[in-house]
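Missing here is one protein chain; the remaining ones are kept as they sit in the complex.
All chains are identified by letter, namely A and B, in their written order; residue positions are counted from 1 within each chain.
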Amino acid sequence: MDILTQQLFNGLTIGSVYSLVALGLTLVYGILHIPNFAHGALYMLGAYITLTLMLLWGIHYWIAMAVSVLVVGLLGVLMDRLVFHPLRNAPPIHDKIAAIGMLLFLEAFAQLIWGADYRTMTTPYGQVINLFGTTATMQRVLINIGAIAVMILLYLFLKKTYIGATIIAMAQNREGAHLVGINTNKVAMLTFMISGGLAAIAASLSAPINLVFPGMGHLVILKAFVIIILGGMGSIPGAILGGYILGFTESLGATYISNDYKDLIAFLLLVIILSIRPKGLFSREGF
Amino acid sequence: MGAYLKKRGWMIGFILLAVVFPFLSQNDYFLHVLTLAFIWMIAVYGLNLLAGYTGYLSLAHAGFFAIGAYALGLLTVKAGLNYWIALVLACVITSAIGFVVGLVALRTREHFFAIYTLCVGYIIYLVIDKWDSLTGGVRGLIGIPAPTAIGPISFETPLSQYYLILFFLLATILIMYRIIHSLTGRTFIAIRNSEDLAQTIGISTMKNKLLVFVLSTFFAGLAGALYASFIRFIGPDIGYITIIFDFLTYLLVGGLGTLAGPIVGTFLIVSVSQSLQFLQDYRMLIFGPLLTILIIFYPRGIAGAYLDFRMKRQARKKKSVPSKQTSYVQQSQEDEEKRVKEG
């Protein structure tokens, strides 16, 4: 088996997950200019909800995931209404602290309900298959297909539907959108719904190849921030591209440089980028 | 003198209480908890100067705390340096790293600054965690000595450590007090208020921000170094992001950008945590929402709410000018009402 192909496939898989998480983050940033530090907690809850539904009631993986998407999406909406909306005119430091407060709460909440143990999620897709000369579990293939399908759906939604168009309009010009009669509050809620949903999908897809625990969102969310700075805060193609770039870099770095320090790659990348370009790679915001 | 006492009453009260506490309670455990709280307070004061008075939310300060702790630990344990020299060096090293980080980080603003520092903090944590040969990795660093005696004063007992760390805390408060109430402090506050405006009244914002950043890392480093010699054992966990979240909670509850805030918040949260022992890992179930609610309704915490209250009472006494609330929620509601009326 070719190590390089194997690692490229791994990179693609990791990248898919990163892209989905970063997409949710970048959507919210694009519309509301909030860096939602609590997004990682939504990701974590997404995994737990799917897992619980499967274990407790034996609900099928896909249905459990759908419920999880709905629940986490609504949680996102709740966050917007209860916290971010009231803070929209506050100094920029405030919404970040509020988001951190929610992150801490949701993590403690998860620990209370599910305990601090690392858990595994078993899906019906554990079988190993052969793919272009490399082997992979069916789950890994599903992550890739699922992520790409979601991205295409999101694209169609944003470009082909009226509601999607309002989201894009608002991302480009909030004041203008308000003036032409777009209900900016509704668009904000919808964006949080989608953002939470994307996090739940990413978590539910990737949980079977990772572990589920209260702190599982930390690294992912940090990296998602790196990605959206890499790809331009608020940019959708940037989030997707950035996710895959980081996925490949990490997976190759882990093999050819050091497995211990692979998590460092993302942060070093970010530190370097912001050192050279303090406003991110693409300081122009929008889609 | 009377006015002086009234204005700084809380401070004098706190000092008196802290000094006599060991005579009131012979409980070593309480002494331990309080000493630890003093250490947190020093670090929180550092963070307050940066986030509270200058408006830059650094999420790397747990990392600088850890750098101070590890610098002291390594200099005493591995290099065998005298404790006091190591303490000074630990602060210098932390500030130097703070200078380099600040030089780059402060070119970014707002979200970018928060994310940047979050990543810097994480890098520091990862390096400590993975650099086994230097830091001992996850096993941590043991056998850190207590402060060596100065002449006849030794620092072996919990009581002497308590007073030593109280001394450092009081020095920190004094320095903070003097900075805040000086032209330098006003300069920082002007930057927090509006960087553009600050620049047009002739303030070099970069120079001043760098100064604050280095200062605040200095205090984080000092706190870390004191922590190392007090607990005598350190692990990578002290640099993890949960620590910075703790600092933030202390600061927010007490009052961001107030002088009493770090003391009030840290003391309150630490003592509440003590009485809520059974909650342990779940304390964030309460503190998390508390953080969020405070920032929405009382962005300047307990100390800030008290100051507002006092200010309002004074205003009412002087004449009946209605003093406005400071919560941004109310402000934006007023804006909305205005808009509705106008529109």
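As a working rule, contacts are C-beta pairs under 8 Å (C-beta built on N, C-alpha and C of every residue); 3 or more make two chains touch, one makes a residue touch a chain.
We take it that contacts and distances are computed from a predicted model.
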Listed names "Amino acid/amide ABC transporter ATP-binding protein 1, HAAT family", "Molybdopterin oxidoreductase", "Urease accessory protein UreF" or "FeS assembly protein SufB", with the criterion being the UniProt name of the chain not displayed: "Amino acid/amide ABC transporter ATP-binding protein 1, HAAT family"
Touch partners, limited to displayed chains, of the chain removed from view: B
Per the touch definition above, residue among B:N27, B:N82, B:T157 or B:S204 touching the missing chain: B:S204
Which of B:G52, B:G185 or B:G288 contacts the chain that the document leaves out: B:G185
Touch residues of subunit B, complete complex, unshown partner: 175, 178-179, 182-187, 189-190, 193-194, 196-197, 199-205, 211, 215, 300, 311, 315, 321, 323-324, 326
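To be clear about the criterion, only the chains that are shown with their structure count from here on.
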Euclidean distance of C-alpha centroids - subunit A vs subunit B, Å: 32
Residues of subunit B that touch subunit A when the two form their complex: 51, 55, 57, 104-105, 107-112, 114-116, 118-120, 122-123, 126-127, 130, 241, 245, 248-249, 252, 256, 281-285, 287-293, 295-296, 299, 328-329, 331-332, 335
Subunit B partner contacts - residues on subunit A that touch it in the complex: 29, 33, 35, 83, 86-94, 96-98, 100-109, 111-112, 116, 218, 222, 225-226, 229, 233, 260-261, 263-264, 267-268, 270-271, 274-275, 278-280
